[in-house]
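Input: a single structure, listed below in structure tokens.
Every protein chain of the complex appears in place save one, which is left out.
When the chains are written out, they are named A, B and C in that same order, and each has its own residue count from 1.
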Amino acid sequence: MNSRGYYGEFGGAFIPEILISTFEELVDEFEKAKADPAFWQKYMHIMSTYSCRPTPLTFAENLTSLFGGARIYIKREDLNHTGAHKANNVMGQGLLVKRMGKTRVIAETGAGQHGVATATMAARFGFRCTIYMGEVDIERQRPNVFWMERLGAQVIPVRDGTRTLKDAINEAFRDWVTNMHDTHYVLGTACGPHPFPEMVSYFQSIIGEEARGQIIEREGKLPSRVYACVGGGSNALGVFSGFLDDPVQLVAVEAGGKGLNTGRHAARLSSKDASVGVAQGYKTYFLQDSDGQMKKTHSVAAGLDYVGVSPILASLWQEGRVRFESVMDSEVLDAFSLTLKKEGLVPALESAHAFAQAFKEAPHLSSDDIILINQSGRGDKDIFTVADAYNDAQWQDFIRQKARDYGP
Amino acid sequence: MNSRGYYGEFGGAFIPEILISTFEELVDEFEKAKADPAFWQKYMHIMSTYSCRPTPLTFAENLTSLFGGARIYIKREDLNHTGAHKANNVMGQGLLVKRMGKTRVIAETGAGQHGVATATMAARFGFRCTIYMGEVDIERQRPNVFWMERLGAQVIPVRDGTRTLKDAINEAFRDWVTNMHDTHYVLGTACGPHPFPEMVSYFQSIIGEEARGQIIEREGKLPSRVYACVGGGSNALGVFSGFLDDPVQLVAVEAGGKGLNTGRHAARLSSKDASVGVAQGYKTYFLQDSDGQMKKTHSVAAGLDYVGVSPILASLWQEGRVRFESVMDSEVLDAFSLTLKKEGLVPALESAHAFAQAFKEAPHLSSDDIILINQSGRGDKDIFTVADAYNDAQWQDFIRQKARDYGP
Amino acid sequence: MMHNGKISSDKRHEIMALESYIRAVLKEKDILLMTHLIIGYPSFEECFRLIDVMVGAGVDLMELQIPFSEPIADGPVILRANHMALENGVTVQGCLDFARSVIRAFDIPFLLMTYYNIPFTYNTSAFVSAMAKTGLKGAIIPDLPPEEGHDYLEAMQKEGLDPIVIFSPTTSYERMKYLDSFARGFIYCVARRGVTGGDTILSEKLIFYLGLCRKASNLPLALGFGLKEKADMVFLKGKADIAVMGTQTIRTMEKEGIAAVGEFIRRLR
Partner (left out) sequence: MMHNGKISSDKRHEIMALESYIRAVLKEKDILLMTHLIIGYPSFEECFRLIDVMVGAGVDLMELQIPFSEPIADGPVILRANHMALENGVTVQGCLDFARSVIRAFDIPFLLMTYYNIPFTYNTSAFVSAMAKTGLKGAIIPDLPPEEGHDYLEAMQKEGLDPIVIFSPTTSYERMKYLDSFARGFIYCVARRGVTGGDTILSEKLIFYLGLCRKASNLPLALGFGLKEKADMVFLKGKADIAVMGTQTIRTMEKEGIAAVGEFIRRLR
């Protein structure tokens, strides 16, 4: 193994010796797959017959006239099978797993979207499947847990550490270290050791490729700005990748949580709270203390509640190619509500971060400008979180009644 | 007004005098729209940029090999925006509403899918929106109620009669009779007075049109059989319409509930319990007693729990063109589970009826045969029903905990 | 007074056509009063007593509604009455039997009101024959426009019963003429948009509408509306021939009992 997978100073593969050969195999298979035109064809076939690629590009007419600035377009990754861009990644990795002849997949999940996507892929490909999920995330994304189990996956609650996404990743690595002979770890975002950042971005690049073609077909020109939320960075890299060589501003939106000065957020590159470190197998900016211990993070969106960030994004940020911003939980909920009421679209709370930032900037652009927001997923999964945020009395009554029906 | 909209002896427009002129206007506008090529273009544009038409056709490889008979294909209406075929209908009617210059829409809903779809369409078109929903259905489809309200619609619980779909329809008519000057009633299925059966089928015909093209492209030939569940009949007519002139068996699947001999079902044409009647504005087979009073119906799937059936389907059934079958709740849940585990697809419980019947027949066909199942919607909305059906202990714990958090 | 007791020997209306009866009464009163009840609600016995009270209070005509599970044109009060009656086990045959005994007992004309599925399921022509035998004068079927009513209209014609036709504020003059061509007995003019039981505003618009109805038909006009007090009746005099009171009787009965209905009606005159 050579030192590979660096983006500027970020990336690498900081992995235990026992996994080295597994990674070598994976890198190898991925390189072969990339070089094989039939592989991408197979990928496109499955994405267009099992999920609904190309996903549409929606003109948000009402939001556009509300803000009176840029023309707002929305890339509809929420319409993917399982409801988020995560499908792009898992189906691609599934095809690799088949090539490698492995029979079991494991994954971490935060929002649960990646878990559902992986469980779905496993059902479809006939793999056994185990999903690691932090206990805190299980509580806020229970419907997704329910569906993973119905899809035949085993969901293992992670009770260590902060009991969120990063701990689920650690736990998945622990499983992998034991079972790599028949198991592939389907990492859910463009983080982790090489080749994951590259591989996940590769499969997600379909978003940007489509979006660029669609916007040019519809408007005859490029957007001025592209917005995406950033948890690990996969949906952002997916959509940005279509515009990297274009004169287009790329805006990555992180979870500002309760505010950047409260410490209760997950803003790595848009706050001063993060520093370069090595954890979970790669080098990037982490929200860590001066000793290098990871901090607790917070976001209303489980999928953004993560300490690290894709090394590819860290590098693009350092180069000045991608601008990082953050929005607070409360702004996210406002953007969420507005989008439902004005356009009939239900973004995932993760995606709503991108909407919130775009709404701040749209009024200051001219009607000649186009902006593109990546709606990475749908918000159905967030029903409990949203109901709680709005203190929905009827919902609470309903839950109380259900609880009574279930008995003590 | 002439006596119109008959299909054999079924159909018609049995409406109060006060609505006659409203229906005349609607028939008129619909005829004009149909004759205007720009209208269908506009419809296609919105369906392909706001929802994701064409929806994919998925080859169910695992189910196919499990049953060892016909090759099973699934038309993926679950991938529509809002998660069901209902989107096709509401967006079409929304365009008509715009043409008529009305500013408010109302709708009935059973499963809640049509309500969510209508609320979504209203948000998108900027209409005010009121949804009528039986109290029983509200209880079993609460998440959909939650989303309708978040989308800005007013949801009115219907507490009369059986408190299900048919009562919601009556209530919507009562609203319309009062507010027809600015209000359009977006009927959700191919039932009700003329022109609704024709109009809803017209918008849904996009399913069959696409499916026929897709299957011929993929397999070079027609399917032997096409399966669809039947509540009112809109998704069935949608998919069947593509194959009416072909040598293709069309199989409509009704809710067998607890069994045809228990009286607790919603099987109109596949049981001996229904007879021809006139209610809710049209003539068809109804589940009614010998006096003509409507009976209570039952199905695990709220969207199939209805007393009448599309007059177009009744006529096709009478002609022998469409075969009617029914499957029981328990068979539906089995088919549902199997589909999740084998293909990673989550059909709505309504749609799972079509799957269940197809699974019964697939093994008896040869591998030269193709069957096509219409997956009318996705099952996310059914989480409470499914969790209860499986007595999911972890789910119950979660709900109990939530209830405790909410306090008494 | 034309009707002054439960069992009158002067059953004038029995041999008289409905229209002639109305015109005859109009010679003595400015306006007739028609009321409404749902057969079997709250019970057959109470219905009978209610009719007794209403006839005694001077009601000139009555609609007897056979309950239907889907009363699409009725508002909440009558809707619930329909459902309660059905829950009490009321059957169509029971309703016809009840109508027969009422018609025997009281000396005013009675009309049937129901939704089309009731005659249709019974068999339309058999149902119309049964109505005729029962002594009913005609019927109001709010969900059966003439376009859909061929069998019904033919049977009514054959049996000499009056199919009461409905005009509404959304009905064009042209259509009124068309509807009038099927009409006998009187025209039932719906006062406003909406289902039964809502409030009607007595207005210039209403006067204009009634004028249009009058122009379109030579038959007497009944106005169905939220009749509440004497002033309403006074307003209507000369503009319509029959004032219809539906929901208000039921509300009064539910709140204050059957006897109160009599007082309420008497106060209208």
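The criterion applied here is as follows: contacts are C-beta pairs under 8 Å (C-beta built on N, C-alpha and C of every residue); 3 or more make two chains touch, one makes a residue touch a chain.
Since this is a predicted model, take the numbers as computed values, not measurements.
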{"item": "Shown chains touched by the chain that is not drawn here", "value": "A"}
{"item": "Residue of A:Ala13, A:Val186 or A:Met199 touching the missing chain in the full complex", "value": "A:Ala13"}
{"item": "Identified contact with the non-displayed chain, of A:Met100, A:Val177, A:Leu244 or A:Leu338", "value": "A:Val177"}
{"item": "Contacting the left-out chain in the complete assembly, out of A:Gly8, A:Gly126 or A:Gly292", "value": "A:Gly292"}
{"item": "Of A:Gln113, A:Thr164, A:Asn235 or A:Gln280, the one touching the omitted chain in the full complex", "value": "A:Gln280"}
{"item": "Residues from chain A at the interface with the omitted partner, ascending", "value": "1-3, 12-22, 160-161, 166, 170, 173-174, 177-181, 275, 277-281, 286, 288, 290-294"}
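We take it that only the chains that are shown with their structure count from here on.
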{"item": "Gap in Å, rounded to a whole number, between the CA centres of chain B and chain A", "value": "33"}
{"item": "Distance between chain centroids, defined by C-alpha means - chain B, chain C (Å)", "value": "38"}
{"item": "Averaged-CA centre spacing for the pair chain C and chain A, given as whole angstrom", "value": "66"}
